[in-house]
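Note that one protein chain is taken out, while the other chains of the complex remain in position.
Note that the chains take the letters A, B and C in the order they are written out, and that residue 1 is the start of every chain.
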Amino acid sequence: MKSSYIPMTREQQEAMLAAVGVNSMEELFSAIPEELKLKKDLNIPDPLSEHELNKQMLTLVEQNFDSSWNLCFLGAGIYDHFIPSAVKHITSRQEFYTAYTPYQPEISQGILQSIFEYQTMISELTGMDAANASLYDGATALYEAALLAARYTDRKEVLVARSVNPEYRKVLYSGLKYSGITIKEIEFLNGTAQDKKSGTLDSGLLQAAINENTAAIVVQSPNFFGIIEDIKTISQKAKAADALLIAVCDPISLGILESPGALGADIAVGEAQPLGNPMNFGGPLLGYFAVKSPYIRRMPGRIAGQTTDSEGRRGFVLTLQAREQHIRREKATSNICTNQALCALTATVYLSLMGKKGLKEVARQCINKSDYAYKALLETGQADGVFDAPFFREFVVKPKISPERLNNELLSESIIGGYDLSKDYPELEGCWLVAVTEKRTRTEIDLFVRKVSKICQGGIFI
Amino acid sequence: MKSSYIPMTREQQEAMLAAVGVNSMEELFSAIPEELKLKKDLNIPDPLSEHELNKQMLTLVEQNFDSSWNLCFLGAGIYDHFIPSAVKHITSRQEFYTAYTPYQPEISQGILQSIFEYQTMISELTGMDAANASLYDGATALYEAALLAARYTDRKEVLVARSVNPEYRKVLYSGLKYSGITIKEIEFLNGTAQDKKSGTLDSGLLQAAINENTAAIVVQSPNFFGIIEDIKTISQKAKAADALLIAVCDPISLGILESPGALGADIAVGEAQPLGNPMNFGGPLLGYFAVKSPYIRRMPGRIAGQTTDSEGRRGFVLTLQAREQHIRREKATSNICTNQALCALTATVYLSLMGKKGLKEVARQCINKSDYAYKALLETGQADGVFDAPFFREFVVKPKISPERLNNELLSESIIGGYDLSKDYPELEGCWLVAVTEKRTRTEIDLFVRKVSKICQGGIFI
Amino acid sequence: MIRDERLIFEKSVAGRIGFSLPENDVPEVDLAKTFGEGVLRDSEPEIPEVSEVDVIRHYTNLSKRNYGVDSGFYPLGSCTMKYNPKINEDIAAMDGFSRMHPLQNPLSAQGSLEILYRMDKLLSEILGMERVTLQPAAGAQGEMTGLMIIKAYHISRNDEKRVKIIVPDSSHGTNPASAALAGFEVVHIPSDEKGCVDIASLETILDDTVAGLMLTNPNTLGLFEEDILKISEMVHKCGGLLYYDGANMNAIMGIARPGDMGFDIAHVNLNKTFSTPHGGGGPGSGPIGVVKELVPFLPVPIIEKRDDYYVFDYDKPLSIGKVKSFYGNFSVVLKAFCYIMMMGSEGLKSASQAAVLNANYIRKKLEDVYDIPYNRICMHEFVLSAQRQAKNGVTALDIAKNLLDEGYHPPTIYFPLIVHEALMIEPTETESPETLDAFINTMRRLAGQAETDPEKLKNAPKTTYVSRLDEVKAARTPVLRWRP
Partner (left out) sequence: MIRDERLIFEKSVAGRIGFSLPENDVPEVDLAKTFGEGVLRDSEPEIPEVSEVDVIRHYTNLSKRNYGVDSGFYPLGSCTMKYNPKINEDIAAMDGFSRMHPLQNPLSAQGSLEILYRMDKLLSEILGMERVTLQPAAGAQGEMTGLMIIKAYHISRNDEKRVKIIVPDSSHGTNPASAALAGFEVVHIPSDEKGCVDIASLETILDDTVAGLMLTNPNTLGLFEEDILKISEMVHKCGGLLYYDGANMNAIMGIARPGDMGFDIAHVNLNKTFSTPHGGGGPGSGPIGVVKELVPFLPVPIIEKRDDYYVFDYDKPLSIGKVKSFYGNFSVVLKAFCYIMMMGSEGLKSASQAAVLNANYIRKKLEDVYDIPYNRICMHEFVLSAQRQAKNGVTALDIAKNLLDEGYHPPTIYFPLIVHEALMIEPTETESPETLDAFINTMRRLAGQAETDPEKLKNAPKTTYVSRLDEVKAARTPVLRWRP
């Protein structure tokens, strides 16, 4: 077979076989028992040339309704933020994207320094003392945090707000299933159309659930409904019970909202996709993980640290490896090996470009625009408010028709509608979670609101 | 104004003004007479942010019917060839695309070596002794060649085959207008539907036109109709008259066709866009220019040459600069300065990827596919042949309805039809120049032929 | 080169901007009024204030201090650092793939679902398995997922006493770590003198408390476990399951299949075998395939085709649930999909053949100057030992650092743990014989120098941006972030 990716020519192959001292390719594989050898071709399609591949992929991509031409009002943990073009120009430098994990620090200072910068930025945003180099996503980061807490406190239950992203909770359940750690969910305050509640964690129920087996309390802010939780009070409760407070926070919101660290959280985790990473149909994402000092040596994953070279110059290495699987094996803090380095680099470059001011501006515009959209939707009379608390970028309304129907109709208008909360919250049947990022213009929001209103009134065509 | 491209902050500006010893920005511009200072803003649109720009450009790009989703059967000098993805990954390395012309060779070995390699490849393809680093496009390359010939021979007329690309001839006319050099065009052999001719240069007319004032003969092969000209015989005529033979050749065809150098041409020029460069709506393109030894020091444009560094190692520099405008000023061989370096790099990377075999395969497929399309079109009975000579990648037919109508109808079927020859050749009224590259599959060609046939029979809808 | 050691923070200038955003076009919300006390930040985070050109130069210059596959030879054993075709990057970067929201209506994402569906089929065929989940984000997560499935399987059979997972002493650290996280007790078994699983020891361990065995095959010595059928029979007989760590799948694509060897679960690292770039440490992708009996336990959702449409199927009552959000690292899966589509059956097989021939070629050409503890025909990689050189004071680490100066990424060192002064060399199929010869010459020269002038090899690297770094210091007094 001739492949442009395999440089060995037929003549070279012959010469090399001879040099190795075998007569044929077959002989090289003689260690494989004959009965195991595949006697036929794999049943996969014939190879495509690059041009053919490209064409086939174009026909596939045409079946996707992506957010470059559809207006996206969907969030629920993954957000359609503006990504400066410069980001990709950096991350597509081969020196970064074709490198392995920086095991040889002297030729990996690029990625190592960028991780160090990333760790710093995450620490700054979250108000924490240290952060690791990345985890797979926000959900697995939460799982790792719960594990850390249970081991650190030597306790076996985590209390998780039900206002935490359902996807995270699902991953948490699977992950902890065989670990002996139990999960108890704490309800949020939900009212009625007449008597709205805040949509935040029910602190009465929380208080009641805390006991001497509580390893950690997990709260998300802004929570899954976009609503800001009172991390401070909750962390005081945790502290009082010698439990850890794990805060799940959106990094964009931290441009404006008080950091979980300052509010008393012990561990901050979350999804850093919004920092310059495309939505990628859900992957790769970027789990961040940051802690206060006492937990540093308990962190999962890679950590870059500063050191000096033999001439005394500053340099960076992977450090605290005694925590890791390749040293500690079954006693490691985590099994993670390959993580999401390039996504962390992406976030670092994004944050560098946005800067203090840009990040704040993004956060502010998310607030302004979601507020604008919320009010406009209510004004149509076709959607009702559900909670009565301030929100960030995302809010819940109850439209006159089901979110499912609404979304389907909107799609035919090239609008990707909000998230149907009924799936995860039976008590929020008919409720719709709408996200509005800085990318949405007033005109687009107005269009969206108009369409929603029309559809609720019986369809686009009336 | 705040721009992410201007790092100077307001405070820094103040400090710098002070350091310079002026009180204000105004003062820096005091050399400009007051009456010349623009007293108002430029009447151009308000600045867009990156995201807004992107959106505006998307609405513009949507009005373009590009060849990624429209089947392109149009050529006429610019071709829709397959471009390997790896090409752009190289040319988008900032070290290449954000560099200036390699005036400082020690930090420009990348581009200089690549030019040297490009010059070698062009020389190899054309069978010439040397090539320059690039010119703007094939048309201006022809102009420069005619100029060289006239100066070298000290004669004042160039004989140009009328089968040379009309766009080239237009540029040649403008370029030579005030130079004292005249152009005489030589007809091609054109027959009738009953008595077809070859479509090549009429050598009888050529012979009659040659005289002691003939500086050069210009012939294109494959000519504008895709037909192979007899460069050898024509070059013998040129030699006999002490005139130069300038051959305009398509570089893809030279993967299979004999090189103009071997056939006796003195100068080979042409359009190297087909070597990995996108069509770019006609620009940038890539003019190549190659010569036999006697004319090397007469070449226009940049030339890279091999030399050694102070430690005896191989290195490359821009050389033979005594020909150039920055040294010779009004006596220079040409005024060219900035040329098409990145396009030449593109061609070099393309050729490296294709290799000997790949280039040949592309050329062969162009022959096979254009031949297949030609025969299929004739078979429909809806188009007649026009010439009776072998062609490369492109051919002329006369469909039953006008090319203009045909093209319009095809466009609504997402097909970019051939070139309407009536515009440039009244004697070819109703004739249609169709190009078929290796990118077109049999299925696509069949579809094209079917559509053409249907349209000729009275429209798609019958 | 300007030596610019500054961090991006140290380039920050108050008031400088690098962003370009639309102006706010809706009413400003009064933050203090809306959010009230204590909700807004007290102090600004120290995100740098730099311009676009600052950012581009900073990270471009950082990139120059990094080494990728496109820079040169990268024989990092166990990591399969093969060339990453550029077309795959282009396709994954298309808006129509990268700008898709995971929760949008699947009917509006049929292109992406089709890729997931077909990739399941392709990998199932390559692995010889029934179905594949693409959810795990990397090999380690694939392992963990597989081990959870083993657990779930035994529990579903009310066979709760199976608490042990056996791993060879040559195994990768993720194996025992994953087993532990899935709630198992880890039992190590030694390798025999041939470098393979010691059958006798295995025999003694196997009983009804064994949940399963994890194996890399070819193993981390680059050797095919010749007794694999015996091993799988033994494990199965005692009621355990077999887990295949597919990190070394590059040796046997189209030649042999874990399913046929008796494995019940197998992961592959798309970021190794299937040519997706490693990104300096991820994102990866570690799909796992399972045999028929285990399909019900796979994570949800599974992608199915119904009436010409692709759908997510969440209705799997026995499923272990979700190990990661959504459907895995989609864009990594997409690149691997493109790779497989371009290679076809013959291409994959040729790749494995060339990978194996390349490894053996280097092995043969180095065997007289380095010790090779298990020196026989290897698969796609082999492990040599610098213990001969170490006698002169030249360690595997020294050799690695000297390779840096020669323009190579060094082999994996000190792994597997069972070989002293290990250097694990995996050339992959995308390297030319000329590259191998040049590397061989360098390795031989270093072996020579280790005899004639060992001291000289202790100071490497000398040509890199930094010289040898003090790792002990970094761990003793951790500095993990910049402070203003």
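The definition used in the following text is that a contact is a pair of C-beta atoms (placed from the backbone, for glycine too) under 8 Å apart; a residue touches a chain by one contact, two chains touch by 3 or more.
Not measured: the values here are computed from a predicted model.
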item: Touching partners, among the displayed chains, of the absent chain; value: A, B, C
item: From B:343, B:383, B:397 or B:452, residue that would touch the chain that is not displayed; value: B:343
item: Residues from chain C at the interface with the omitted partner, ascending; value: 1-2, 11, 13, 16, 20, 51-54, 56-57, 60-61, 64, 70-72, 83, 85-86, 342, 406-408, 430-432, 434, 438, 463
item: Positions on chain A contacted by the hidden chain, ascending; value: 2-7, 9-12, 49-52, 84-86, 88-89, 94
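By definition in this document, only the chains that are shown with their structure count from here on.
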item: Chain of greatest Cα-centre distance to chain A; value: B
item: Euclidean distance of C-alpha centroids - chain B vs chain C, Å; value: 46
item: Averaged-CA centre spacing for the pair chain B and chain A, given as whole angstrom; value: 48
item: Gap in Å, rounded to a whole number, between the CA centres of chain C and chain A; value: 20
item: Junction residues of chain A - those touching two or more other chains; value: 50, 68, 82, 84, 89, 92, 94, 353
item: Overlap residues in chain C, where contacts from two or more other chains coincide; value: 16-22, 50, 52, 54, 56, 60, 85, 87, 89
